[in-house]
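My structure is below; once you've seen it, I'll send some questions.
What you see is the complex with one protein chain gone and the rest in place.
So, subunit A:
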């Protein structure tokens, strides 16, 4: 066993023990504890949990690589602005009002505010979005185990499933929340240490966000020498229209994602929900402002290491990743086919986006314990998001389908049991999808945001800000937005149609158009359909004001006929 494997094993065992201990200490016995952690989580902890919930294996492992390699720098900004800008919308337009409404899930809000058919559309959308996502997380766990511990992907996924099973089934939302707080701590430390070390080494400035500026000119110059467009140059890969549409789709999609929204129900009060959004974005920004710096430093270092170097002289990290097939020749054939004396050209090598962060300590020449720490951080990011998503799936099944539809007389103990069984089943499906990822998962994860934007965002916002928004309007809007967006995506996505689309709009940006269509349909249909009951209108008015309210309380207790 190498030093790196040993340290990875040590960090994995230590962090997993912490998660399991926390989950055991916060085990629950009520549905409210299982679904929303009793609604009593203080704002900073809730913010850290949102950050961990939100920042997935993709944020931790892939983001820097996507910015540096897939998009030539500037174009990668759609992810940086899109995924953080959505929190402004969440904080201002949704979080306080949804918390005041006081429910367990998004379908719960949709069902209560509109009607039962709207609830079912929301259940289906929430489950689809969550499963697509969770498959990617499980595959991420497998990747980390395979690379750092040398165990098979399947074994890695099974270990991940067992850990999540333990703390999510036992502790529900309460266990997940406190585990996520620990996971956030692990993942942010693991991300910042190598970034600070590399920035200090290359520029003498310990703050990567500032050191970043010192190398941009050099990086732009190196890219020019290679015949590539400037790293910081605008619209070299994506045109302005698509930049706007994709950024917007990610922003509005973030504000409509079920596993993020449910987190605002776990806040103590309306005020705590507002502060949770602030803490969440602050914690996320620590990683999201560091990621583009890591991207630029890694790209600079990689070009310098490889350009004009003989294959026999390349640094160790190159061989490590070439061996597992994540660095190949530009046409995809293995590096091992090349003679040892070959002189490398940066542009002749294809580097997988996913290795940048995992390899950054090695690229920067940092010691083995730090490599192990980064592996533990990646596992924390994947497991925390997976558990949040699994909770959305199990609560949608147990609360919105079983309790609301199948057996409204179910006792609390029985609801809790159904929740735990649903959670267990969801983990098995997620594990299966992680071991046998369907080809479309990677494509669809980016699309999930478009779907969330086109389905949930308008009905949530209109439900709060427009008393006259009707059930039929909302249902028609959700269905149209979802169907139109899915149709466009299937028509244009590589593996199905690969058409140019309309005006060259990228499938990842079409969610914005779908959302506008949803808004239009909801508003128009609402004009011609029966208005919400006077009690419901009063209730909508009531959630706009924080503080004590008998009407909202009565509604939450289920004592109100609307």
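Following the convention adopted for this analysis, a contact is a pair of C-beta atoms (placed from the backbone, for glycine too) under 8 Å apart; a residue touches a chain by one contact, two chains touch by 3 or more; residues count from 1.
One rule holds in what follows: contacts and distances are computed from a predicted model.
Q: Write down which listed name, "Flagellar basal-body rod protein FlgG", "Catalase-related peroxidase", "Putative solute:sodium symporter small subunit" or "Glycosyltransferase", is the UniProt protein name of the chain that is not shown.
A: "Putative solute:sodium symporter small subunit"
Q: Have a look at A:292, A:372 or A:434 and name the one touching the chain we're not showing.
A: A:292
Q: Thinking of the whole complex, not just what is shown, which of A:4, A:272 or A:426 touches the missing chain?
A: A:272
Q: Spell out the interface residues on subunit A facing the chain that's missing from view.
A: Its contact residues with the unshown chain are 32, 36, 38-40, 67, 73-74, 76-77, 80-81, 84-85, 87-88, 91-93, 96, 99-100, 102-104, 108, 209-210, 212-217, 232-235, 240, 243-244, 247-248, 251, 265, 268-272, 274-275, 277-278, 281-282, 285, 288-289, 292, 399, 403-404, 541, 544-548, 552-553, 556-558.
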